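Of the protein chains in this complex, one is absent; all others appear in place.
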Amino acid sequence: MNIQDSFHPEQEIAKEAPCLQRSLLEGRSITNILLTGIAWLAAIIASVPLISVLYGLIVKGGHRLSLEVFTELPPAGFEEGGGFGNAIVGTLVTVGFGAVISIPIGFLAAIFLAELEPDGKVAYVARFCAKTLTGLPSILAGVFAYAVVVLATGTYSAPAAGVALALLMLPTVVLTAEGAMRMVPSKMKAAAYGIGCTRSQVIWKIVLPTALPGVLTGVMLAIARAAGETAPLLFTALFSNYWFVENGTAHVMEPIASLSVLIYNFAGMPYENQIELAWTASLVLVMMVLLFNILARVLGRKKV
Amino acid sequence: MNAFEQTVAGEQISGPPSQTDYLLDRSFRGLATVCAWLILIVVGLILWKIGAKAVPAISEYQLGFLTGTTWDVNKQVYGILPEIWGTLYSSILALIIGGFFGITMAIFLTQDFLPPRIALVFRTIIELLAAIPSVVYGLWGIYVVIPFVRPIADWLNAEFGWIPFFSTTLSGPGMLPAALVLSIMILPTIAAVSQDALRMVPYRIKEAAYGLGANRWEVILKVMLSTASTGIFGSLVLGFGRALGETMALAMLIGNSNQLSLSLFSPGNTLAALLALNFPEAGQHEIPVLMYAALVLLLITFVVNMAGTAIMTMTSKQLKAGR
Partner (left out) sequence: MNMNFSAASNVNASKNAHSNVVIDCNLDKVFYGDFLAVRDSHVPIQKGQITGFIGPSGCGKSTVLRCLNRMNDLIEGFRFEGNVHFNNQDVYHKTVDPVVVRRYIGMVFQQPNPFAMSIFDNVAFGLRLNRFKGDIAECVENALKKAALWGEVKDKLKASGLSLSGGQQQRLCIARAIATEPAVVLMDEPCSALDPISTRRIEELMIELKEKYTIALVTHNMQQAKRVADKTAFLSVEISEGGRTGYLVELGETSQIFDDPKEELTQQYIRGEFS
């Protein structure tokens, strides 16, 4: 009774003043909770594929992982054992060609875009082209390299693959390097101009050292992307069952193996041995790609 | 200029840059300019080279190529309507699925749902999804996704076979597994670009909505999404562009059969997969035809990507002006 009495006046006030209590049964509130639940569910569902891919790579790819796969050549269908040593070398060689072509060009173009004429018409169009190139289907990079290099040289080769990969790496290198150079504080540049630097001197002595981590981040991301590409290699590098360097000579102007094409070829094979190797090669490829991604991240975090 | 040195009396440390300095300056700037032009030239060259190689096929098959439905090397009859259909159909399906999850992820990560550490976990997951090579997704699709969706697809076909989408059984590769894997591949693009768009919404706008007594989802759905809508739309267009050009996962999962079908479970083909499969073994006569198909793909993706880029540029300009 006492308790009821003491509560009584408050209840009366509550009737007059609007209730500020949270009501869980009100429509707005229910929708709110429901939508939050859906968002959580969606986030978790979206994470399932990654976990499944990683699980597959580790379980199916992991158990064949041994020194053998790094040193042996790919097996024919009915053979046991074997590896993909030549494909690892091939991936490094083709990506190397791509990097050698795309990095200097992309780097210099980025200097033009960020420092020399950032607001000019050329820069505007070049930037737009670079952004459009980021969306270039990778298969078309292969078609282009086929038309320009393979048909001209008459052979599938690592340089042809390099041209195709360079085309895909270029926009990443240009756009990240430009962004990094733009982050260099303008007061630092003003100081360099004020002391009597020519434009190139400002760029070489001040802008580049300061922007270097960012530039390297872009390079690493581009390499990571290129290492995983398959489509541009299909008819530029083709595939090879032999080593790139044999008996002391490098077979530059000949078809060359790569991890990604090996995975593609073996994935559709009816032989258990080759399918297992495809999984192991995937694991190695993903590790390589992640390594470059992590490098990119570490470099990007370094602040001057 | 020489007089500059004379006028300053006594020994001077300061001096004009040497001739070498000037030479280096000039040549370095020249080189950088050439490289910037090179980007324009490369884009032009892509169009020109592929276009020129396609000319024989264009003059022979003309626009009938786009509406033909057979691809027969022996009879030299070529048509890419099934491929165009397959490209668009798989991309649209992927866009619906990937778009939903991508945008939800973007909201989830930007609107303070999560403590920073867990948000970092999800952000890393999305970035890892983007890092995995397409051929690995293809392999995973063959050995994990197809066996997983097959019983579901066959059950749907048995129970709801009268719905056109479920009108065939899934014999292995097909549209649904391809579109599912494709949606996973474009999710990171959509999530990343949408996140940027949502982050660019000025805080004061959000504050104003909360100030009017809106709850969290009302703020998100009615204010945040509409303010960031152009950017989110841009993310969808870019994701769509990516889906149109994606090759390997589709070549491995879609079945590569020249069919025009609404069914989610029937095999199909896409332009990119057509190129990937036929190019390595193409004969003298087939190459121009494939170049024609490449040109069609190039034009479709260029238009979509340019639209996406233009939308993104517009959004960032708008937001800069609004601040």
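Residue numbering begins at 1 within each chain, and the chains themselves are lettered A and B in the order written.
Following the convention adopted for this analysis, a contact is a pair of C-beta atoms (placed from the backbone, for glycine too) under 8 Å apart; a residue touches a chain by one contact, two chains touch by 3 or more.
Everything numeric here is computed off the predicted structure, so don't read it as measured data.
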item	value
Visible chains that the absent chain touches, using the contact criterion stated earlier	A, B
Of A:58, A:192 or A:295, the one touching the omitted chain in the full complex	A:192
Among A:113, A:206 or A:299, the residue in touch with the chain that has been omitted	A:206
Touching residues (missing chain, whole complex) on chain A	119, 185, 187-188, 190-198, 201, 205-206, 209-210, 304
Positions on chain B where the hidden chain makes contact	1, 3-4, 7-8, 12-18
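Throughout what follows, only the chains that are shown with their structure count from here on.
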item	value
Cα-centroid distance, chain A relative to chain B, in whole angstrom	13
Residues of chain B that touch chain A when the two form their complex	14, 17, 21-22, 24-25, 28-29, 31-40, 42-43, 45-46, 49-50, 53, 100-101, 104-105, 107-108, 113, 122, 125-129, 131-140, 142-144, 184, 187, 215-218, 238, 241-242, 244-248, 251-252, 272, 275-276, 279-280, 290-291, 294, 297-298, 301-302, 304-306, 308-309
Chain A residues within the chain B interface of the complex	28-29, 31-32, 35-36, 38-40, 42-43, 45-47, 49-50, 52-53, 56-57, 60, 104-109, 111-113, 116-117, 122-123, 125-126, 128-140, 142-144, 146-148, 167, 170, 174, 196, 198-201, 203-204, 224, 227-231, 234-235, 238, 260, 263-264, 267-268, 275, 278-279, 282, 285-286, 289-290, 293
